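Notes to accompany the following structure.
The complex appears here minus one protein chain, its other protein chains still in place.
Moving on, here comes subunit A:
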């Protein structure tokens, strides 16, 4: 059998396909052939594939209906390998390539004959709207079980189970004028804007630009329309100020003319992106466009008529029939009946006839149609049945006949006897719906126009609609509107466009369309054979009528009850028909039933394009200190603190076994308490504060006093928000009279700098002070433990004598030959020196410390050990022991509050509120578990009476809890109601596993309560 015979519906000539080359592809396991220029849909039609899916709810066979983004049925799963799986691809928008492998999305287990078909036929009657809500929601516990089978049977596509081999990225674009749509209106607009020298981006979702001009019967300047397209595209491509993006869908229109364009760069070439010169290409790219002005030239979707059996394969949109014939050289049948409410539909019959196929009849709902195309059809000898419509399509797996009868639109009834016309294809046209989706995304409600029987977009400032998107369909007017929009948009952005001379278009004479949506049947809607409104979600006219009878009046409710428009096609074909039916049932005009709101995305977008390169090790920034490599090389496990990677602990291999966290932390803690440990503290926020009012400013943002802090001294500071709750803490040092260095928590650094700027700029601009972040400039190495002084003394010129360099002081000098500021402050309770050097020298200083530190047992420790050591001392960590509801007094830190400071510092007033003054607030205490082996769970709830009936009154919770090798016991910090007055009392911690732990309230300072060790 020759190939041309295999492609049974392929015409001998015509179409924009390359017949010199043949491409093989696979659909549902069967091999077929098509040509470059085909879509998967046109190739399937060429091969006579009638059934491409099973329907969502009733499992009815479905065929291709449309030729573009609005296709509801031909939804396929692409991919020959697991990794290449792509769900929910519209066959009408997928270019054919050699080796393409596709399966029906619906139709488990088999599209031709499936088990669900039986269920569908039996169950159909029993599946009214709201069926799922009514049937499967109770008992709720079984929904998960139902859902699995419903999903599998309904077929919503599936995601790949293997990693995607492709890459995707983003491109930030800016332009004066974004033109969405490269059809007649869009190209005219682009041409005008481009000639003004404005920066223009043209995005078009199809394989090639031109839109409806690619299959138009009309001529421009007496030449085929596609010649004008080629000429315009060539001119646009020659401009530096124009970016042409074919295969690019404007999928979302966000605030401030931020539009996301989804460009499919290689999906027409193969299922994974081919290499170019050995380098990868991105499969899809998201253009994140910030546009000055946006022109919506998105065209219009043809509306099908709603009649009985309108879902049987062989029922198609009239315009799609024309497109397949003229653009793809495919006539998807032999005998056509056209049912239409308007002149445009006639095109399909004319094209069909010219393709050498039989037009059985044109059935026109209007009594006396008149117009150029009507006359052309008459001249061709095509039979026209007026005042009538196809009321029912007959056939199972393919249309076999059309039942045609006179209808009375106003009375909504069949007004004459039906005749049956044998045919295999029924094309229908109920007029056009402007593609208003993107305008809807901006929040603008569309407006109904009776003259065009459709919604046109309302436009926010800076948006222009032209052509079909604006309800303008006559080609000459479409072009003129496009040019006008282009000139206007460019002008707003400051670019004057020269005149654009438009090609000559012969104006078509057309008669008015009939307002026909649902076609009446002899039987009432509820008893007639199914009349489908939303093919993808199996919503029928009867379903909508039933919904209105059950009391749903707003179209938003009807949609949700029936699921109309909730498929991946968002009801592009069905929504307006559905609204018209609801309006008819409710006896109200269409716009009163509501408008339809579309949301991003216009068509499904692959997650890859949304994510771009923000994945894997580029998912989020990882911030490293200057010593990061050393930590990596020494086997550190890392903890995320904000975006920083901080060494968590350094497991060592002891006797061939890698230490656990617990073992490593015990070893690190002992090293600090007994010898000397070293911590990379570079991540702490550091803010350089300069100015004559720096000291006054500190006094206002910290709770404690700063007026007497002398040069060379350091002080711990506590910061509250204006609600009196602790927000940050850290040590601030006086570098000079007008110069301080503030340290903040690692996670709070950026927010605190903003906080300081906020108060300075908005409340106290009269204070002369400046803040600059120097966090990254300095590397901070904390050496702590009894041997710290001896170690440091070996490599510094600073006098470390305890009398000349006291606790809470800083000195400048050299450490390991590097200029350093050394701060004698302590977060461990041990003798501590924090060595700060310019970060580029940090590695040298760190390594020098280790060279000298071995004999002192210098041990690197991480954040976990730091946490244990500070908790033993009762030092809080803001954000762990506090949660935004804790005052300094709750923490027992009255010593750190300057109640009598002259200026009302941030939070002071809030601390006198009745709520912050009341007794029984949760207060920070220590907890000692009765069983020393128990390490309480952080977050565990505390109760006073474990025998109390559930729900027990909660008395507080554990904020920090560790095992202390020094105490050889578990210990915890906790907040407990009235805890400061309950020292020595016992509390209980009932756990999820049924155990109840017992603990004693103690001072939060577990170790060296007098602070002698850090003062040595």
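Here is the rule we use: contacts are C-beta pairs under 8 Å (C-beta built on N, C-alpha and C of every residue); 3 or more make two chains touch, one makes a residue touch a chain; residues count from 1.
FYI, contacts and distances are computed from a predicted model.
For the chain that is left out, the UniProt protein name among "Sarcosine oxidase subunit gamma", "ABC transporter permease", "Cell shape-determining protein MreB" or "NADH-quinone oxidoreductase subunit K" is "Sarcosine oxidase subunit gamma".
Touching the chain that is not shown, out of A:738, A:880 or A:1015: A:738 (per the contact rule at the top). The chain omitted from view is touched by exactly one of A:356, A:396, A:416 or A:819, namely A:819.
In the complete complex, the residue from A:621, A:902 or A:994 that touches the missing chain is A:621. Of the options A:484, A:768, A:937 or A:985, the residue whose C-beta touches the omitted chain is A:768. Where subunit A meets the omitted chain, the residues involved are 169-174, 199, 277, 279-282, 288, 290, 613-614, 617-618, 620-626, 628-629, 644, 683, 688, 690-692, 711, 735-739, 768, 770, 772-779, 812, 814, 816-819, 821, 837-844.
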